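One chain of protein is taken out of this complex; the other chains stay put.
Now for chain A:
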Amino acid sequence: MAITDYLEGMNDPWLKPRLLRSLVRDHLPEESGPAPSPSELSSILASIKTHSLLSEHVPDPSDAKLIEAWRTAVDAWIERVLSLASSKMPDKLWVGVSLLGVSCEECSSARFMASYSLWFQKLLLSIQIPSSSSFVKVAVCASLSDFFTRLTGFSNLKKDATNLAGKVILLVLELLNESESDAVLEGVLDLLYVILMFFPPVHRHYENVEAALVSKILSAKSNADLSRKIAHCLALLPRIKGDEDSWSIMMQKIIIEIDMLLSNALEGLEGETKGSTVVRLLIPPGKDPPSQLGVHSRLREASELPTKMFHELMFPTISNLMRCCCLMLTNPFPTQVSVPVRPLVALLGRVLLVDGSVRGSFMPFTTVMHQELICFELPVLHLDTLDLLIAVVKGVRSQLLPHAANVARILTEYFRGATLPAIRIKLYSVMQLLLISMGVGMALYLAQELINNAFVDLIDNPGSNALLPRKQLSDDQSLPQSSLKKRKHASGSTRQHSNGIDRERTVISIKPATPLSVKIAALEALEALLTAGGSLRSECWRSDMDLLLITVAKSAYDVRSDYYKCLDANVGSTISRENLQLAALRALLASLLSPSHVRPPYLSEGLELFRQGKLETGTELAGFCAHALLALEVLIHPRALPLVDFQVSTSSARDEGFIKTFPGNTFRSSQKPKVPYFPMGNRGATDEMDEDDDDDLLNGWLGTGEEEPPVQGLNISMAEKQVGVDSARGHEIIEGTPQPPRKHEVEASCPSKEENMVESDKIEELNSGNNVVLGNDRAAPVEGEAAIHDVSGDEMAQENNDVIMSNTVAGEFSSNLGAPEELGTVSTATVVAVDVSNSLDVSYKQKEPMLAYDSDSVSLDSLPDIVDADPDTD
């Protein structure tokens, strides 16, 4: 490669080896040179990443020169990185180790396969340097974890990888036990996580790792990130053994530990000793509980301290253990596990029941300070508990059913006392989860409490006089709504005036405003309720709910509403009016769509809101509004669609359909097997079916045909057709051909035929093509039954083709019509068919011998060359 050659552009593959070469030459220091500056490093990183310089992915694998050039460039890079990684200078060591980690991620598979063990040795050596700074240790841990992450891609190396992981785990243990720095600990835990996740090493380390992690749980009181990682690793620990028992034992240990800690922490605030209940449920009588995890005893040891410290340590530890529980429940495990759902639910109930009030006879043991402290910590504890509940639901899914009633009871009871916004939000989301996963059954339990609470949270609109009690709300239904409406419509002229009123009202209705985020959560929960069981025992609440949702949606819309502006300012969070709008509109859509015994009363207002929202280009809101309008289309124009099944059956027979409108002819016998079994079969099958039935049927159909809104240009021919059919009835009963009029009915009820006509050319061609083919078949002088089968087989195939063809066409229609696909197609098809048949009808009546019909009027008129057109090729 000549350096002087110009590149073809930025996509020239030659760029990459050159770039890499120059990177190595100019920026990466030799062993002796000075370490690159941070800014240099970041430019190296950026170019490696953006151009994937190490990938060695050549677009043209035959370009040996390029491959060779790139290979040598990468070789040079790796060599330089490795030499840096064995440097004694900490800064160069750091650069080398980090870049090696990046190389693990970026290099080609072949290169990784070839040199992974060498790299591993290098990394292992560099972490073993006792004096290396924590900065370097963190980098080595990250590189190692990247190394293992990359190894997961090579299933053939799995055994080797597990070996390597076994080596690393010792180091990890050492680091865990020794290091003081949080950063190093985090790095080590990340590495441990990767190893546990992908290459669980041999059993003998299990206890050691567990002990190390448990000891760290206590020390990680201040660093939430760190404690989360510890919990995560602890949760993954059973993967080392990978069997059901170790998972269960770990779960039991954690639950027992939590239970013990709770007993300590909540001393005096619980009515009776609930602790034993959980353990009793957990450990079957006669069995020994597993060895303790040791958190509690360590805590005791550590608390030579005053009780205050004891408690300060205790609550974060409980949270941590709960999180660990959550992670165990939501992370995959290689075998089936048995989840102690009942003890878990009992634990949940126990924690949620504590509200901080002093109970029972424990009064003297509880100091005021103790209570204060617990009340301070309780909300966090409750949040964690609710997280645990979510994890349980996710973990056992529908197997929660036997415990669902209990959960629902706990939740509804707890909801009454929950006032903190964060807790309410979490409660709403728990309810949403339960409602969606358990549907109607759950709605039965939760609906009442959810509605009561959501109403309290949502009703504080400026328009309405603040907290309307539920009963009252239904009485003054018209009041808030009409005032809102008035304001909306009068926005132009009397703007100032109405604004003044609004301000006054806002000032008057000063009440502790519910934060927007709580409102959003409440709206989401209501949406879930409406989705799951909208009309479930809804007589009492549905109308209130609909009114509430439309009111909330409207007020969320009202840009002029000072109310929400000031709310925004209050909260000062990222949750904006748009989020509320979106949530309100979602709930509104659910309320409009959810089944109810009456037509949605606020449909028109809702539509207006959605149309308005669609104009806010570029927001999520606009996208949702477009979707909502599409969904509501069915409500606006309820569709009494003709049955697709019938249509397909008639339309697939359309080619013979208009032949059948001609009375008695020589084709009868040959057509017979091809006539659709329904509704033909009965006539063939049951001779006792009398003709009167058919008359009724026919008249019924004709009647419906007349009742349909007449379609211009067709009704005349329809009338002709009816006459024709009537006169032909005597013959037709044998053949049972009431389908043609039915087609009219079908077609007349199609709302948007004109558009179909635009597209119909193609179909017309296809149809006539089929007609001709079929006509030829029919024309074949076949009378014997056996032969008929042959023909029918072919024709069957063609009919299938027709169906397929029409489906493909349907795709085009459905987008612009909004009508269901089949309707679109079939009606098009029938338009064609009927048009032809009508014209033929008249002409036919004039000339009775109709043998000529098939070959002349159709096959010749309609472009013989289309005979070759295979419908499938379309």
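Quick note on the criterion: a residue touches a chain if its C-beta (ideal position, glycine included) is under 8 Å from a C-beta of that chain, and two chains touch if they have at least 3 such contacts; residues count from 1.
Basically, contacts and distances are computed from a predicted model.
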The complex's invisible chain, by UniProt name, from "Origin recognition complex subunit", "Large ribosomal subunit protein uL5m", "WD domain, G-beta repeat" or "Ubiquitin-like 1-activating enzyme E1 B protein": "WD domain, G-beta repeat"
Residue of A:133, A:264, A:448 or A:543 touching the missing chain in the full complex: A:133
Hidden-chain contact residue, picked from the options A:158, A:204 or A:397: A:397
Touch criterion as defined above, residue of A:19, A:211 or A:339 at the omitted chain: A:339
